[in-house]
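A single protein chain has been omitted from the complex, and every remaining protein chain is retained in its original position.
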Amino acid sequence: MDNSYLMNPFIRIAGYKSLLIGFAGLLLISFISYITGTHFNGLLFVGFAKDSKFVYYLLEHIIGWISIFIFLYLSGIILSKTQFRLIDVLGTSLLARLPLIIAPLIRLLPYFQSFVFQSWEMYFIYGVYLLSVIWTIVLLFNAFKISCNLKNERLIISFAVSMILSEITTQLILNSITFKF
Amino acid sequence: MKSSILLLGLSLLLSLNSFSQGYKKLSDSEVDKNKVKIAQDFATNYLTQAKKGESYKIQDEAIDIIKNYFTEQNQKLVYHQLKVQFGDFQSLEYAETWIQRNNDTMQIIRLKGEFEKSYKKLEIKVVIDNFNKIAGFWIIPWSDMLK
Partner (left out) sequence: MNKNLPLICPSCESLLKVKQLHCERCETEVTGLYSLPIMSQLAMDDQKFILDFVKASGSLKVMAQNMKLSYPTVRNRLDDIINGINKLERNGQ
């Protein structure tokens, strides 16, 4: 399972290749997020609102990606004993976000375009989102593990700290620009 | 085994559906254009007048509670709060209409409003009763979920 394409594609894909595929994915996710009105405020909060221009949905994904990249890269610099490449952390952390496309894709279905609070549509879409976030976190973990060659406690603790810090940073940046852009 | 799980899932989904769907979104052909126009005119008039620093004189388009609440002072206060947080009103457009399944005397008309400082559009929710009178009015951040 750990070595499968679904859970750990980074055994075979990293560097520029992962950056290119990941970037194409980022544009696609941002576009589907825009047409379905799916906001990503970090990984923890998903919002359903067709209320902004495309650039804002794009920005949410770029800020989320760059923020996690910075913290993973810094953790790697501090803790890794190997000479890892920036492009691997940058590319794999972007490719790891691909599962986030699932919730916006489901919102293309008429049922999920606008719905009532606490309806089955709401619980279903939140459930799907939760699964896609878990998948993304597993991918991010494997991306970090392979890119920076960290193991055991160093890997687990630095990953958890990076995730928390990047989540806080993303929330702060997005909240500060929401009504002032 | 698989089909029974599927059946169980489907029945759960349907029961959840009937339980939670107290509201129904009207299709374009079901929408009462007259009600939409009343909602749009009311919201546009109030917001454009307030933007100019003036107050909107409510005629017979609203029920008494709304009329009594929407005094000159309250109109200014509401707009001031909006302006501080989201900037001046720019424009609005019609989005959708919902009705309550067990009470079709009221229609919820949802408009999307653009404000100067806000990157995100706001929801201008207008409730209109059977006599085509405005019975409710809210301005909140837009959500695709009806709350």
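Miscellaneous remarks
To keep things simple, chains are lettered A and B as they appear, and every chain counts its residues starting from 1.
Simple rule for what comes next: contacts are C-beta pairs under 8 Å (C-beta built on N, C-alpha and C of every residue); 3 or more make two chains touch, one makes a residue touch a chain.
Given the structure is predicted, the values throughout are model-derived calculations rather than measurements.
Counted over the whole complex, the shown chains touched by the missing one are A. The hidden chain makes contact, of the residues A:S114, A:S147 or A:T169, with A:S147. Considering the full assembly, A:I11 is the residue among A:I11, A:L109 or A:V161 that touches the omitted chain.
Contact between chain A and the unshown chain involves residues 10-15, 17-18, 81-82, 84-85, 88, 146-147, 149.
The rule we apply is simple: only the chains that are shown with their structure count from here on.
Centre-to-centre, using mean CA coordinates, chain A is 33 Å away from chain B. Residues 13, 16-17, 20-23, 25, 85-86, 96, 112, 117-122, 141-147 of chain B touch chain A in their complex.
In the complex of the two chains, the chain A residues touching chain B come out as 37, 47-53, 56, 113-120, 122-124, 177-181.
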